[in-house]
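What follows is a structure written as C-alpha cells; I'll ask about it next.
For this depiction, one protein chain was excluded, whereas all remaining protein chains were kept in their positions.
Labels run A and B following the written order; every chain starts at residue 1.
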Amino acid sequence: MSVSPHLNQTKTLTIAVTGLNANDNPGPGLGVIRALRDGFGENLRIIGLAYETLEPAIYLSDQVDKTYRIPYPTAGVEALKERLQQIQEVEHIDVLIPNFDAELFNFIKLEKELLNMGIRTFLPTHQQLADRDKVNLQAFGNKHGLEVPASETILAVSELDQMADKLGFPLVIKGKFYEATIVQHISEAYKAFYKLQAKWGLPIIVQQFIKGTEINIAGLADGEGNTLSVIPMRKMYITEKGKAWAGITIADDKLINLAKAFAKASQWKGGFELEIMRDEKDRLYIMEVNPRFPAWIYLSAAAGQNQPRMLVDLALGNQVKELTAYTAGKMFVRYAWDNIIDVAEFQKLSAFGEL
Amino acid sequence: MKQKYERPTIRKMNTGLMNKFGTRTDFDPVESIDGVAVKDLVAQYGSPVFVLSEKQIRRNYQAALRSFKTRYPKVQFAWSYKTNYLNAVCKVFHQEGSWAEVVSGFEYHKALGNGVAGHQIIFNGPDKKEADLILAIENHSLIHIDHFDELYLLIQITQRINKTAKVAIRVNFDTGVYPIWDRFGFNYENGQAWTAINKIAKADKMELVGLHCHIGTFMLSTAAYAVAAAKLCQLALKCKNELQNPLQYLDLGGGFPSTNTLKGAYLPGVDTVPSVEDFAEAISNTILEAGFDTDELPLLILESGRVLIDDAGYLIGSVLANKRLSDGRRATILDFGINILFTSNWYDHKISVAKESGQYTEETVLFGPLCMNIDVIRESIMLPLLERGDQVVVHKVGAYNMTQWMQFINMRPAVVLIDQQAKSHLIRKPENLTYLEMMEVVPDYLKI
C-alpha cells in the first residue's frame, strides 16, 4: 500500500459528496462515501449535498452526517458559490467530490474559488469534459487512436438513409443529452429520430451497434497522463436501462492498458469510468466516458484499490503512488433497502434545506 | 402597528420524480436602474417602458474594443443598426468611434442622418435598391456584395455613372457549426467566392477592398470564428498573390452571444457563453498567424450588435392580474407580451421584481396582455408573490426588441435612456393613435 494510513488521524477530515440519489440508475455518492468510511475510519465527517429532498442517502444517518440542499445546476455558478460559502462557514469542508455529470461544469468553474474557501477538489478541465462528451467522442477517438463505435452527428432526418447505408443495421440512435434506442430498420430509425428530437432537440447521434460483452472500468488519473488505479468490472446483471446491478472484477491487461491509454491521451484528472464493449474478435470499443466515479465504485475498495480515498489524498496534495494489484473475482450484488423515516425529517429538509 | 401583509399560499413539497432540470430562481429585487428608481421611471414614462443604460453601452463597447486591440493592431467596430437603430443609441456608438453597418436603404439613410461619413458606412444584405447603391457608390461607402445578380447590377451601374464602387464580397463557409448560413454571400468551398472575386477584379470600375463573413447568430463556439478567419485569410492572401490585389480589411461580422439563457439550455448563459475576449483571442491569433507581412496586416472589422447592447436594456412592466388556471397553476398577466418582448421566444429572460418582497415564492406562468393564446413570456418561473400593480424588471432586452417589436393590439411604449449622470431622457415617445393613423388613407367614399 502506498497511501499513508489515516486511521489514527486526530483532526476530523470533512468531505462533501454529491450524487446521493438512487433509483434504478443510482448516483455514485453512497458508494464513494462507503469507500471513504473504509479508507479513513474514525474522524471522518461526511457532508451530503443534495438537489432533491428524496435523494435516499440523505436519510442514511450512519453514512451521511449532515445534508444540505444546494441549488440546481441550472441556477448557475453564482448561486452555487453563495450556497457553498454559507455551508463552508459552518462545516469547514476539506475536500469536495462531485458525482453528477450535469453539475461538473459549475464545480470546475468554481475550482479556484472553492480553494480560496479552503475546499479542495480534484477535477478534470472543461476541455476534458467537452472532449469526452458523446457528441465529440468520435473525434476524440480518432485523434488519440482509441477505438470508438463509428458515429455521426446529424441534424436532419434525411441524413438517416445515408447513415444506414454506411453503418448498416442495427443502429443506435441517441439523444443529445440522454436516451438511446436500438433500431432494426429505417422506419424505426425515423421514429426514434423524431422522438429524440422532440425531447432533447438536435443534433441526434447515429451510432454503429456493437454486439459484445459489456465491461466497465473505474479509473483514477493524476492529470499528468498517469493512471493511479484501474479496476475493470464485467457486468453480470443488467437493468432495463443498461446499468450494472451485479458485476465482477476481472483481470485483463488489455483493459488496463486501454484505461492507461485514455488517461495519457486526455491527460485526465480525477475519477472516470469507461464503458467498454468487447466484440467477438476481442476488439475493445469505448462506448462512453463518464467524467466521475461510477455508482459501483465501492467495488474498487473491496478489490483492493480504494479510489475515492486516493482521490481525497490527491486533492489534499498527499503523495499517491500507482496501485496495480487487485483481486479479480470480487463481486458486487446491488441491493435496494427500504429505509424508514418520519415525515418530519422530510419536511425539515424541504423547508430549511438541511438535515 | 400592523404587520406587513402577504397573500396566503401553500406549496406542495416535492415528492415526485427526480427532476434533472430544476427551476431557476432570481429573487433579488431590482429597485432601480443606474440610480433611477423603477417607480419613478414608471411614474414619469408609463408602463411598460424600455430603459437603456448609456453607462453600460459605453462600458460594453470599450471592453470589447480593448479585448481586440490588446491582441490585434488594427481594429474597427461598426454598429449593427438592425440590432437597435434608435438614433440616440446609434449616436452613443458613433461617439465611441463606431462606424455604421446597415442592411437596408432606410438604415443607410439613418446612418447618414446620424452624421456618419459615407466611407464609414458598411452596406450589407441581400436587398439593396438601385438608388441606394448609386448613393453608396457616390459616398464611397463599403458595399458588401451578397449575390451574383447584385454583382452584375453593380458593374452595370458603375459603368453607367462612370464612378468606382468600393466593394467586398460576403463569403459563407463550413465552420463546423450548423446551420451553415449559405443563403448569404458566396460559398467558399465550391469556389463561388473566388469566381466572384475574379469578376470584380476584371471589372473596370470596381475596387475590391475587403472580404466579409457573418457565420451565424448567438454563436457559442469560438473555434468556428477561428475557422472562418482562417478561410477569409486564405482568400485574402490569394487575392494578393494571384491577382496582385491586396485587401484593406477583413470583416468578421457579428454573432457574438449575450449572456441571456437560450430556451432549453441546461446551464445559464452567464456561466457558459464565451466572452468577447475568448472570441478576440481566437480571431486575432488566426489572422496574425495566417502569413500576412506585418505591415500588410488587414484592418479587422467587427459588426457586433447583440453583445454590445443586450445587457444595457431593461423592460419595466406591471402586473395586470393574477389568476389560477384550471389545473391549479398560478398565472400572472403582465402589461407587456411578445408584441414588444420578441426575444422571449428564444430566451428565458431573467425577470426580477422591483420591490423588496417576502421569502415565499410560487411557480407561475407569465402571460402578456394580448388576446392571443401564444402570448406567453415564460411557461414557468419562480417569483415572489406578486400583486396587481407591482412592477417587474426584465433583464437583457437591449438587442432586437426595439427593432423587431410589433404594433399589434397595443401601442409600442416609450424608450428611455439613462445618461452617465443618472438622468433619464425620453428617446422614443410612446406611440399614440395619431401616429398610428398618420399613414392611413380613407377613400372619400368611405368618409361619410
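In this text, a contact is a pair of C-beta atoms (placed from the backbone, for glycine too) under 8 Å apart; a residue touches a chain by one contact, two chains touch by 3 or more.
As a working rule, contacts and distances are computed from a predicted model.
**Student:** Name the absent chain by its UniProt protein name; which of "YeeE/YedE family protein", "Coenzyme PQQ synthesis protein D (PqqD)", "Cobalt/nickel transport system permease protein" or "Carbon monoxide dehydrogenase" is it?
**Tutor:** "Coenzyme PQQ synthesis protein D (PqqD)"
**Student:** From the touch rule at the top of the page, work out which displayed chains the omitted chain touches.
**Tutor:** Spelled out, the missing chain touches these shown chains: A, B.
**Student:** Can you say which of A:Thr12, A:Thr213, A:Thr239 or A:Gln347 touches the chain missing from this structure?
**Tutor:** Selected residue, touching the omitted chain: A:Gln347.
**Student:** Considering the whole complex, which of B:Ile10, B:Ala131, B:Cys371 or B:Val442 touches the chain not shown?
**Tutor:** From the options B:Ile10, B:Ala131, B:Cys371 or B:Val442, the contact with the absent chain belongs to B:Ile10.
**Student:** For subunit A, which residues touch the unseen chain?
**Tutor:** 343-344, 346-348, 350-351
**Student:** Identify the residues of subunit B touching the omitted chain, counting contacts across the whole complex.
**Tutor:** Touching the chain left out of view, subunit B contributes residues 2-13, 15, 322, 324, 328, 358, 360, 385, 387.
The rule is short, and it goes like this: only the chains that are shown with their structure count from here on.
**Student:** If you look only at subunit B, which of its residues touch subunit A in the complex?
**Tutor:** Going through subunit B, the ones touching subunit A are 13-15, 18-25, 178-179, 264, 266-268, 270-272.
**Student:** Where on subunit A does subunit B make contact in their complex?
**Tutor:** Touch residues, subunit A against subunit B: 21, 23, 51-55, 71-79, 102, 105-106, 109, 155, 177, 201, 203, 346-347, 350-351.
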